[in-house]
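Have a look at the structure below before the remarks.
Note that one protein chain is taken out, while the other chains of the complex remain in position.
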């Protein structure tokens, strides 16, 4: 049952869907007509709803992936394919304590927070005040702010936390933060770094090697959409060729 | 600090590592010599330890990914790349109630259980007694059994649960289980299916379309290793070209 | 030296270039201004030329790849990556006699003709009169028509030639033409087929297996662009995810 204030994914087709909130007295405008958001309250998820132009939309329960995909993102994009790989390879789960730098739009912050709750915590560092404001707004929307401590601070100056279960870096110059990350990370635990260029990766790997990290591994992940129709199945013509490289490494005692 | 009974990843190099348990009075044999497992107790994770042949190994904290990668797997392999994408796209997190069929070796079961704890639950169905026994052993090892209910039962006959937050199918004939999955899934929530062949995917998508699912999307995920050395960086020559296709869909009210 | 009547690639940047003919008294219009095509005559290839708006363009010698990429193509696109693989795997070279069906826009016809000249020949079959007319125009432009015999005929009714060195099929239902292709192909030689969907491939492979072909192999080819800038190198964000599958097989005596 959809309650007042619930977020709802309004699904039209594979290319068009929106997240709105079920709210009495509010409207939502699409190019296929206007939805009366009051009507959503009390319906089941999975129901259909009509716009004033007669277009059917379906009310789907938004997953974190939907929220993340719709976050306002002024920065480099981390796709869900990368998010999943980071969570699994860093071994993040409920109860984990994680440092993230930088916060960016908060997309990864939300994914981390969602995974560590209710007993874990995410400490996220961002040097730019304006970016932190964007992330704050995004985190409020996903109702995950209580699992996150946001800090407006230069990550190169060091993190305030210790004995973290994982560290995730999404910075232009991650190699400068490897020593800080190392100090805050539990020994035997993993750090990950996301970078769009191969030159950033080279410097990051070099810094990991000289800072007593082992099991240093760099991956790139591709996802291709398949257009499935009985008897006419083929991959989509266009795909995302690159988002960034992911580097993982484990801290050992030096 | 490593305690008696803790699992430890003994890391030699990128191709060779093992999971062992810190246990007083036990030994662990590798082709690089014998480790006295008593010695691990009381050390920090991240420490090094010597085999009787003088080989240095590092004691890393095993993540779930390490456990999963080492599970005895008589069945089709789901890689960590696929596991991450399933968790993120199904929107699974702490508290989620999830159905899985079939259990197989328990690798995905463990990943699901680790993500839904402590308040969520995984109901996993397996038709073969011998497979269920393998999975049980693997789940005991990862200490996640308390979050899992294992059922030896034919998934085509229906699931016992209702209002599930997600359904995950890893079956030879997933299309036969779409109606069962639909009945147990909350409306507006997502189902996922993993299949190695494109023909399985076609039948699954057809069943989803005729059973009132929308947002039906099939993906394949590739991961490539990059060999990073300053000034000599290149992708690895050999990569995994295929594990399986992942299909996702949301249930609507019919 | 560019002569009267020579084709010239006018290169502006990586996204914008045009093929024009050096012709006295003719002009060429671009959105960056007008070129006087008389001016090209007598210049070296590699020279620059100015539009009336002062934009520099470079006069490059067009390769067959440039012509092919600019052909009017009402049909499914075969990319240069696929063309190269077909030529190499079919073992086509100067002197080869090759059957192609269907002609389509003539892009592959041109590539085949260019490779078999001066002593080889391409016999190309097209069922649609309008398509054949498009192809004819394209082949005149590349000056390769003398190496090609065009036939407007249903390939399922059989080919007129025998003892061909290679057969290339680019048809909606290639499996229906495998027996015709077999009859015209030298024994021990190779046939190739290009199809966008995996279902077409299944039927084609089945027909090859039942028509005494061996070494049946299906490939898909991906090409990714790398954006190379010293210190900022990364793959392009978007790539072509699929054009079609290529199937190859050798005819044996039955």
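As written, the chain order gives the labels A, B and C, with residue 1 at the start of each chain.
In this text, a residue touches a chain if its C-beta (ideal position, glycine included) is under 8 Å from a C-beta of that chain, and two chains touch if they have at least 3 such contacts.
Not measured: the values here are computed from a predicted model.
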| item | value |
| --- | --- |
| Residue among B:17, B:193 or B:243 touching the omitted chain | B:243 |
| Which of C:3, C:44 or C:129 contacts the chain that the document leaves out | C:44 |
| Touching residue (missing chain; options C:19, C:127 or C:189) | C:189 |
| Touching residues on chain C - with respect to the absent chain | 11, 14, 17, 44-48, 58-66, 80-81, 83-91, 93-94, 111, 114-115, 117-119, 186-190, 198, 201-202, 205-206, 214-226, 228-231, 233, 235, 245, 247, 250-253 |
| Hidden partner chain, residues of chain B it touches | 196-199, 224-225, 231-244 |
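Basically, only the chains that are shown with their structure count from here on.
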| item | value |
| --- | --- |
| Angular offset of chain A relative to chain C [C-alpha, multiple of 5 degrees] | 180 |
| Centre-of-Cα separation between chain B and chain A, whole angstrom | 21 |
| Cα-centroid distance, chain B relative to chain C, in whole angstrom | 46 |
| Residues of chain C whose C-beta touches two or more other chains | 198 |
